[in-house]
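A single protein chain has been removed from this complex, and every other one stays in its place.
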């Protein structure tokens, strides 16, 4: 008799982890795209931001899914870490993990938790004020406020520094996570080599881009 | 060669263990690692101490008995060899060498460096076979053609010696590489395909029940595997599992 138990088995969990991760990667890509416009044109940035902030599909369908995705990815990550720690009750006295695996792959929980903490700050900085602005105080629509809000946040050198460091850890998280997701869903074939290159490029370009944007606004305004 | 050994000593499964230090002299670099331990044990016996227990049998890299975690790595610093084929020329005069048992909840220590890997047997009993009668009269061996490429890939998976280095090296103590090798071997051959759905579901369920951790794709298993079994097989098992779950 087959003992199928979809979300209980180890493989199902890692697939779920991979799929939610890939979804967050997509979100990250679009987020990066929108933010990068702020470097070139305040107007373009404002109009896209306005669309994202007021389109009902984005606001009431995609945004909740995204939030659920983040929560799911984070809870699942904690659960897996807990189980994985249980699988080795006594640790090695001497362990040389660097001999066979990358630091990033062994420390996803650390990079993940830092990114999570960063997201708390990020929500506090942007998302919470935005929600208050729109749905609590119910202020009138203002298509031009987004750029100013953005640059205002990056006046603080402390915040800019925290953001930059967080992005470095996000980079490490992506360094392993991007390619790992494909392996988890069973994608490992002759195209994997090219995909790996793409994954590593993504893991560097996007976080470095975010850091650039933060620094750009910090020093330009 | 002169060495300092730091070896995990544990009286039995229930006792607490600890690292004990042993100085050792007169080691030849042509010795295998296990022969070095033979020398240590001969000395311990002659001085009235208890020798260090460790699993070993064929000493030619194929039975999969040996299971030592040496200086922080399964089977030590050399690649594509189990402990029995590790030679002392990989070490330098004056080195300190840590020797510990393979560690995982599913591999409890029996004594010193000896661990219980019967969880691997139970995973295989859950489905690691083709259900045909051994006493029957099967069709001629050449009646079913198997593409050479598939046969070779199945063979590469089947070279797993079941030593458990994958579990020992994995930070999560995951047995995915071991299980994937078996699942893939059968899934790649027409004879094994018939039962592929139940096999992967049952073997993975047993693997989880044994208390192995989850795979997070660090790739440590592939690096430390003495037979160089590829991560591709884990991807293959993930595919097999997904399609089996949807079917099953």
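Read from first to last, the chains carry the letters A and B; within each, the first residue is number 1.
Here, a contact is a pair of C-beta atoms (placed from the backbone, for glycine too) under 8 Å apart; a residue touches a chain by one contact, two chains touch by 3 or more.
Everything below uses one rule, namely that contacts and distances are computed from a predicted model.
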| item | value |
| --- | --- |
| Protein name as given in UniProt for the chain not displayed, "succinate dehydrogenase", "Sulphur transport domain-containing protein", "Glutamyl-tRNA(Gln) amidotransferase subunit A" or "ABC transporter permease" | "succinate dehydrogenase" |
| Displayed chains contacted by the hidden chain, counting the whole assembly | B |
| Selected from B:114, B:177, B:200 or B:235 as touching the chain missing from the view | B:114 |
| Missing-partner contacts on chain B, residue numbers | 11-12, 28, 30-32, 34-35, 38-39, 42, 44-46, 48-51, 53, 55-65, 78, 80-81, 85, 87, 89, 110-111, 114, 116-118, 120-121, 124-135, 137-142, 144-148, 151-152, 154-155, 158-159, 161-162, 185-186, 189, 191-192 |
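Convention: only the chains that are shown with their structure count from here on.
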| item | value |
| --- | --- |
| Between chain B and chain A, distance of the C-alpha-averaged centres to the nearest whole Å | 36 |
| Chain B to chain A touching residues, read off their complex | 6, 8, 19, 69, 71-73, 77, 98, 100, 103-106, 169, 171-174, 176, 197-198, 201-202, 204-205, 207-208, 211-220, 223-224, 231-232, 234-242, 244-245, 248 |
| Of all residues in chain A, those that touch chain B in their complex | 1-6, 8-15, 80, 83-84, 86-97, 99-102, 105-106, 108, 176, 179-180, 183-189 |
